[in-house]
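A quick write-up on the structure given underneath.
Of the protein chains in this complex, all but one are displayed in their positions.
Order as written gives the chain letters A, B and C; numbering starts at 1 within each chain.
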Amino acid sequence: MNAIWIGAALFLLLTVAAGMVRVLMGPRPGDRMLAAQLFGTAGVAMLLLLAWGLEMPALVDVALVFALLSAVATVAFVRQRGLPREGGEEP
Amino acid sequence: MGPLDMVSLILVVSGLVFFAAGSLGMLRFPDVYTRLHALTKADNLGLGLVALGLILQAGSLPLVLKLVLIWLLVLFSGAAACHLVAQRALTQGEPESEAGADPARQPRGREGRG
Amino acid sequence: MSPWQAGLLLAFDLTLVLTLLGVAWQLLRGVNLFRSVVLFIAFGLLLSLAWVRLQAPDVALAEAAIGAGVTGALLLVALGRLRRMASGRHGGEGS
Partner (left out) sequence: MSVAAGSKNSRRFLVTLGACLFLWWVLTEGDPGSWTLGVPLAVLAALSVFTLPAGRRYRIAWRQVLPFALSFFWQSLVGGLDVSRRAFSPRLPLRPGFIDYPVQLRRGPALTFFMIVISLLPGTLSVGLHRACVHVHVLDLGLDVQGSLADLEGRVARLFGITIHQGEAS
């Protein structure tokens, strides 16, 4: 059964690596930021799967911290004036 | 492998399908707003299914509640964060987006595809 | 540990290392600072997974909290402030 959980985590890592393309390409700041949000959600799922797959129950707590902090960067992004605007491509 | 393991395997695999759909939607959808749709719905549902599959393997009640708590946290913080990103995108230009409100116009072939 | 499990773990580790290196390379190579900051946040999340694989869940916890969450937010705030300062000096529109 453990092998299945690890395989599932590997699959999620691959989807995250695919989503990285969106961070690289953009084109707008919002696109990049929401891709980072995706890594938060997928990261939580990966940590939960690894907690069972590697038999490390402490990883559930790491997943909890991921869940709490994944929104912090997004809120900082939205609240901060002066970051590249959505309208045009930034320099 | 008992029937319970079978059920949780099915749940986790269907969760993975939704995660794949979320990533694919993020790559294929044409603009920020539609990508946010893919992110909020598909990924949160995927995480919910993975967590549900693991809940069936959890030995104790507090662990079950902890997984539910994690899912709810991700659900609400993710939805709020997506709302904020969408609001920022709307207030800071993205002029073509208003044109999409006209149902007569086909909003295909907008900027930012691919 | 079954051979299946060992193989999957090896694949997981290799994918993780390759993605980490790729992200780090793109992060350093780019000239767009905002893109680099977002990549840094992603890098922090991936590095936290690497700590998990090194059997250090406590370090992974600190990395997720400090590396990805707080440092990412700090870098975003610093970037916004830098840009506002630059646009103020060149007589731009300000904020």
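Throughout what follows, contacts are C-beta pairs under 8 Å (C-beta built on N, C-alpha and C of every residue); 3 or more make two chains touch, one makes a residue touch a chain.
This structure is a prediction, so every number in the text was calculated from the model and none was measured.
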Candidate in contact with the missing chain, chosen from B:11, B:51 or B:82: B:82
Chain B, residues in touch with the chain not shown (by the definition above): 17-18, 21-22, 24-25, 28-31, 33-34, 36-38, 40-42, 44-46, 48, 60-63, 65-66, 69, 75-76, 79-80, 82-83, 86-87, 90-91, 97-98, 100-103, 106-108
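Keep this in mind: only the chains that are shown with their structure count from here on.
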Inter-chain centre distance, chain A versus chain B - centres from mean C-alpha coordinates, in Å: 12
Separation of chain B from chain C, taking each centre as the mean of its C-alpha atoms, in whole Å: 21
Chain centre separation (chain A, chain C; CA means) in Å: 10
Per-residue overlap in chain A, given as positions that touch at least 2 other chains: 16, 33, 35, 40, 70, 75, 77
Of all residues in chain A, those that touch chain B in their complex: 1, 4-5, 8, 11-12, 15-16, 18-19, 21-22, 27-28, 30-31, 33-35, 37-38, 40-42, 44-45, 48-49, 51-52, 57, 60, 63-64, 67-68, 70-71, 74-75, 77-78, 85-88
In the complex with chain C, residue positions of chain A that touch it: 2-3, 6-7, 9-10, 13-14, 16-17, 20, 23-24, 26, 29, 32-33, 35-36, 39-40, 43, 46-47, 50, 53-54, 56, 58-59, 61-62, 65-66, 69-70, 72-73, 75-77, 80-84, 90-91
Parts of chain C lying in touch with chain A, wherever the complex brings them together: 2, 4-5, 8-9, 11-12, 15-16, 19, 22-23, 26, 32, 34-35, 38-39, 41-42, 45-46, 48-49, 52, 55, 57-58, 60-61, 64-65, 68-70, 72-74, 76-77, 79-84, 87, 95
